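Take a look at the structure set out below.
Every protein chain of the complex appears in place save one, which is left out.
Coming up: chain A.
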């Protein structure tokens, strides 16, 4: 692009932006944005506030609070992808093998939900790795609690009926407890608050599933 053309393009862009701003200011119906320069208000704390400066950004911009993505974030997500994949692999064995109808339903839910979450987390990792090649999460790989071993998967593939159900529950409950452990380990560290929220969400959903697995386990016929 020659400098002249580029200058013309920049000018055209400027006109377009100015036009859009005028449209926004005139209270346009439809999709025009309102570009008013926002003045943010930061109210002073109420009387008797529990102020604590220690975690606020210091003059040099450093902070002890949460902020950017940390290696703890990357390690948590990377490990959780693998952890989810194990649950999906076991849950996908359920059709044709599982006996308890509610467990069949729950296995289907675990398979589809954790596969979608793992896909989301893989995308998250890829975006960070392409943005920063140095962010190799495996350097900080965490121990994976509640791992479903290869031999457990192989054994499940050989079972059906009540025996499959019992193996499924006895493997999935510790697996989900492991996810809780991993989540709370992340929550005890600093990092991107959005990853903390994700860790909470994972802990929540897996705790709810543990609750249901325990209910099912309590009524499964003994082998």
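Things to note:
Assume a residue touches a chain if its C-beta (ideal position, glycine included) is under 8 Å from a C-beta of that chain, and two chains touch if they have at least 3 such contacts; residues count from 1.
One rule holds for everything that comes next: contacts and distances are computed from a predicted model.
Within the choices "LVIVD repeat-containing protein", "ABC-type quaternary amine transporter", "Sigma-70 family RNA polymerase sigma factor" or "Xanthine dehydrogenase YagS FAD-binding subunit", the name that UniProt assigns to the complex's undisplayed chain is "LVIVD repeat-containing protein". Mapped onto chain A, contacts with the missing chain fall at residues 9, 12-13, 15-17, 19-20, 22-23, 26-36, 38-47, 49-52, 54-57, 63-67, 102, 105-106, 109, 112-113, 115-117, 119-120, 123-124, 127, 176-177, 180-181, 183-185, 187-190, 192-194, 196-198, 200-201, 203-205, 207-208, 210-212, 214.
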